[in-house]
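One protein chain omitted, others in place.
To keep things simple, chains are lettered A, B and C as they appear, and every chain counts its residues starting from 1.
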Amino acid sequence: MNFTDIHTLMPEIVMAVLALAVLLSELVIRRKETVGLLAIVSVAVTAYFIPTSFGTVFNGMFISDGYSVFFKFIFFTCLILTVLISSRYLEIERSSHGEYYALLMFATLGMMLMASAGDLIVLYLGLELMALSLYVLTGFIRHEYRSNEASLKYFLLGAFSSAILLYGIMMIYAQTGTTDINTISSVLTEKKATVSLLLSVIFLLVAFSFKIALAPFHMWTPDVYEGAPTSITAFMSVGPKAAGFAVLGRVFLVGLYPLQINWIPLLIGLSILTMAVGNILAIQQRSVKRMLAYSSIAHAGYAVIGIIAGGNEGVSAMMNYLLIYMFMNIGAFSILILMRSEDFLGESLDDFKGLAKTHPLTAGLMLLFMFSLTGIPPTAGFIGKFYLFKAAVGAGYTWLAIVTVIFSAISAYFYLRVVIYMYMHEPEGEAVSLSGSPSLGLALLISALLVLFIGIYPSPFISFARIVTG
Amino acid sequence: MIPLHWYLWLGSIVFCIGIFGFLAKRNIIIMFLSIELMLNGVNISLVALSHYMQDLRGEILVFFIIAVAAAEAAIGLAIVVSLFRNRTSPHVDEIRELKG
Amino acid sequence: MLEFFFGYLSLVIIIFSLLVVLSKNAIHSVLYMLVMFFHVAGIYLLLQAEFLAAVQIIVYAGAILVLFLFAIMLLNLREELSAEQLTDGWPASLAVVAGLLLTLMLSLGGFTTTFNGSWSPEKIKEITFTKALGQALYTGYILPFEVASIILLVAIVGAIVLAKRRLN
Partner (left out) sequence: MNYYLLIPFLPLAAFLINILLGRKLFRHQAHWPSTLAVLGSLVVSVLVLIDVLNGQTLNRDLYSWIISGKFRVSVGFLIDQLTAVMLIVVTSVSFLVHVYSIGYMHDDPGYYRFYSYLSLFTFSMLMLVMSNNFLQLYFGWEAVGLCSYLLIGFWYQKKSASDAGKKAFIVNRFGDFGFGLGVILIFLTLGTLHYSPVFETIGTLSEKTVSIFGLEMNIITIIALLLFCGAVGKSAQLPLHVWLPDAMEGPTPVSALIHAATMVTAGVFLVARANPIFSLSPTAMSVVAVVGGLTALFAATIALVQNDIKRVIAYSTVSQLGYMFLACGVGAYGAGIFHLYTHAYFKALLFLCAGSVMHAMGGELDCQKMGGLRKYMPVTYWTMLIASLSISGIPGLAGFFSKDEILFRAYAAGGVGKFVWLLGTIAALLTAFYSFRLIFLTFHGEFRGTEEQKHHLHESPKAMTIPLLLLAIGAVGAGWVGIPPLLGGGEHFAEYIAPVVGHPAGEATHAEEWMTMGLSVLVGLAGILTAWIFYLRKREIPVRLAEKFQPIYRVLWNKYYFDELYDFIIVRPSLFVARNIIMGFTDGAIIEGIVNGVPAFIGWLGSHVRKVQSGLLQHYATFMALGLFLLIAIVMIVTGV
């Protein structure tokens, strides 16, 4: 790499430097909100360097292409929305700000590296950077036991999955003599699918499945999502998951593409199992936060269909789905944060009883997000699912699309149950008092508008994803 | 010359002992130590592969794995410490408030 | 001769790994681990990776294990000694792990590599492993190297955040 290629790495460098700045800013900045604002400005500055960043450096170790840029766009938006919904929450939980935002930015940096990784070494390091930041963020509310427990579970299982990932990388390295994803692909095209090769594929598949929470490697998700601070849950269910999909797509659809016929059946099995587990267990939940955790598992099961279908069509459908999922999911979590106050969790289904009477606007927004998560037109969720199904049908997996539709129908039960609780039940006890803030309102507004906008006018997003993958 | 697969066997044995420790031990700290065992298994295999392939990648990856392991240890043990502030049990089967 | 060293090292590594897992006393586990780490370093030496052997001892034995010892000191050791060490389902775990080990060893058996990179043992011997690794790290692998430094920074920040006392 020459110094002139530095522009390719500029977004990452800027993000790292600004994350350090945010970390230190708490020493000089008194007002907490300003730190959050600084984080948002940092994202904007980083995003500024994105358009000029296209290129491949370090012998293909770092790739900035349309694919990675789309994912970085998701990460940035996710980070901004998370910062917006965090400030009020941190106040309620009485936690410090500087490290929180800095760790969020480091996690995002890790995700950016994952999306751009052209080499398994960079991929591993990016993944660890993200994961380590997230372990800390999950346990950020130190005085709360649930947060500790979630953090511990996440950490131990995460480290376990990293070890499995490393074993997989080792196996791939043994078979191909390289860790470069493109070279792996070209070496594999000339090789027969031996058992040891398939073993390495499985190790990688398991490790990535853990990151995107495919069953049966999903089991950390509900516990961690429930125990983590809600703002972090919102972040985790979107950004890191998208990053997991980014590496899954890159490694499996580029590096391991020659073995496609071997891993597709496995991924289909995992996808169906994931949809089943996510949807069926979500029905059982009384806590909306935990229900959303299971729902995020189910949605990962849907999104994987994009990778199964493969090709421009499938990958762009998967990317769009993740983008859409971000808005509807962060929106739903924002409502949960809105319900949270000093001595009130506001996570139980019963807390939503009669919300339409006491807080019609909040209920209306929740209705929108629930509809979108269910996939009811004209919300964005419908568009996301539609293109996934279309990709599946186009790739010859009509039956898989039908299975997915059935599971979506089941999912309507628990999403619409929230709506029924809000609209058809009378409020119980004293009215829920909302703890809104301008930034939370802004996050809700952005999410709601985009859920509607993508639902009504999806073509720019669809064609954007098609172009960057094409 | 020692055959390459001896090293790989050694690595896989250590790796699997690590998995067993992780699955079977009740003490979180020993579980964590087991993960270090798994990493060492991977490291042995990687160094051997690297040596036999006459390529540095594997060794470089090992270097990074050790660095990350150090970072993981710091964070993991900090999590354990903050957990012990609220509960004193080191036994993983007593840490189960979040479930269902 | 090399085979003998390998046999000794691997035997010790396997036995001590098992001891780490099976020992009742957590402190003993850490100490067994220490022995095992030294022997892994021996394996690295056998493979001409003297720098990694040094790192293994300095970082693993010197830093990581000390952290572990520190954490173990927080436990109530007396209670710990009398407590059950293994989970109820350990036989099932053993079965799964044994199956896994079997498949891994079967598939890795007789594995040889056909790849021949540019870093032959002679060349490494000539310019020393440390220098070779250093050159690679600071040229082609500068990006992951920098990322690793950020990871360590995050670890420091994270550890402080998690372990410091609660604000007011």
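By our rule, a residue touches a chain if its C-beta (ideal position, glycine included) is under 8 Å from a C-beta of that chain, and two chains touch if they have at least 3 such contacts.
Bear in mind that the values here come from a model prediction, so they are computed numbers and not experimental data.
Displayed chains that the missing chain touches over the full complex: A, B, C (touch as defined at the top).
Considering the whole complex, the residue from A:Met10, A:Ile29 or A:Leu266 that touches the absent chain is A:Leu266. Within the full complex, the residue among A:His7, A:His143, A:Lys357 or A:Lys390 touching the omitted chain is A:Lys390. From the options A:Trp220, A:Phe352, A:Tyr397 or A:Phe461, the residue with contact to the unseen chain in the full assembly is A:Trp220. Taking the complete complex into account, C:Val96 is the one of C:Val12, C:Ile57 or C:Val96 that touches the chain left out.
Although one chain is not shown, part of chain B still touches it, namely residues 19, 22-24, 26, 31, 92-93, 95-100. One chain is missing from the display, and on chain C it is touched by residues 87, 89, 92-93, 96-97, 99-100, 103.
Within chain A, the residues in touch with the undisplayed chain are 152-153, 156-157, 160-161, 164, 193, 195, 198-199, 202-203, 205-206, 209-210, 216-217, 219-220, 222-223, 262, 266, 277, 280-281, 283-284, 360-361, 378, 383, 386, 390, 410, 413, 456-459.
Methods note: only the chains that are shown with their structure count from here on.
Without chain A, the other chains remain one piece by contact.
More inter-chain C-beta contacts link the pair A-B than the other of A-B and A-C. Among the remaining chains, the Cα-based centre furthest from that of chain A is the centre of C. Mean C-alpha position of chain B lies 7 Å from that of chain C. Computed from the mean C-alpha positions, the centre of chain A lies at a distance of 26 Å from the centre of chain B.
Chain A and chain C, compared by their mean Cα positions, are separated by 31 Å. Each of the following residues of chain C touches two or more other chains: 104, 108, 111, 113, 115, 117, 141, 144, 148, 151, 154-155, 158, 160-162.
Taken residue by residue, chain A touches two or more other chains at 121, 125, 128, 132, 135-136, 139, 142-143, 151, 174, 177, whereas all remaining positions touch fewer. Interface residues of chain C facing chain B in the complex, by the touch rule stated above, are 2-3, 6, 10, 13-14, 17-18, 20-21, 26, 29-30, 33, 36-37, 40, 43-44, 46-49, 52, 55-56, 59-60, 63-64, 67-68, 70-72, 74-76, 80, 83-87, 89-90, 93-94, 96-98, 100-101, 104-105, 108-113, 115-121, 129, 132-133, 136-137, 141, 144-145, 148, 151-152, 154-156, 158-163.
Put simply, chain A touches chain C in their complex at residues 9, 16, 20, 23, 57-59, 61-62, 94-96, 99, 102-103, 106, 109, 113, 119, 121-122, 125-126, 128-129, 132-133, 135-136, 139-140, 142-143, 151, 174, 177, 194-196, 199. Residues 103-104, 107-108, 111, 113, 115, 117, 140-144, 147-148, 150-151, 153-155, 157-158, 160-162, 166-168 of chain C touch chain A in their complex.
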